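Here the structure is laid out as structure tokens; the discussion comes afterwards.
A single protein chain has been removed from this complex, and every other one stays in its place.
Then we have subunit A:
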């Protein structure tokens, strides 16, 4: 209720017919004729309150004030130094939107990530041109958000755009290649084209290894996705072997983090600085749980493997500071000790 009132305070109704000729205002999200205006910046318009709210939660809340200098064009702003400064501001804005969208995506809030990704794409196209390498990250974000929402047709379209851009400039760096292949792999997994998915994930892992080395957590993510495809194909030995590699890598990584965390805890001033990336938490948690479930269901129960996964989960929750969840997740470990 409180939010409602706040929202109504931030918008005011505009009458399209009253606007000067040739300056039709369109909705920020759907590009239809706008009827509402953001009261805070006065440069953003919406077709209805629903879109306004979605945009506010998604990205507008963060960039509302930053939009004012960009959208209020004056005669000066189109020339020389002013123009350059404007470009710089836009680039900054793109970065903010990208990070925001990424955060929302890793928190699995796909719908909320949409406005940020969309704005990021629009702004990047504005700055760098429509079919350039710099636009690719925005396309990928948009594709990922849509993938989460299940708009597979749109995802395919977006990804083929990206593929075309990357194809035209093969030297665009490993990161873009990796992200493109990962997204394509995910798309193929969902649509059931498992062979193509494997091909794309294999490329994803290759590029990740080139960039971070074969033992990094980024590469690991690729292994995990690949293992899921193999599980769908029913190749359980391969899945098991891949999962064990993933677990091993995360175990090493988390152990290091916990060690650093304990050391930091001894010097209280360092405690605030979290070496652990919280945004990844949900993703990793989901991954480890999937592995645990698989291992427990597996006919040849590998108790050592289960123990390692559980230990990983416990460390993960410990780092998160959620001691409540640590102790129940450790209980299988005790059982493991007894069996040994």
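Structural remarks
As a convention for this text, a residue touches a chain if its C-beta (ideal position, glycine included) is under 8 Å from a C-beta of that chain, and two chains touch if they have at least 3 such contacts; residues count from 1.
The criterion applied here is as follows: contacts and distances are computed from a predicted model.
Its UniProt record calls the unshown chain "Tetratricopeptide repeat 29-like isoform X1", which is the correct pick from "Tetratricopeptide repeat 29-like isoform X1", "NAD(P)H-quinone oxidoreductase subunit J, chloroplastic", "TBC1 domain family member 10A" or "Checkpoint protein". Remark: the omitted chain is touched by one listed residue; of A:39, A:241, A:264 or A:280 this is A:241. Within the whole complex, the absent chain has one touching residue among A:14, A:99 or A:202, and that is A:202. Only one of A:226, A:257 or A:284 touches the chain withheld from this view, namely A:226.
For subunit A, the residues touching the chain absent from view are 170-171, 196, 198-199, 201-203, 205-206, 209, 214-215, 223, 226, 230, 235, 237-238, 241-242, 245.
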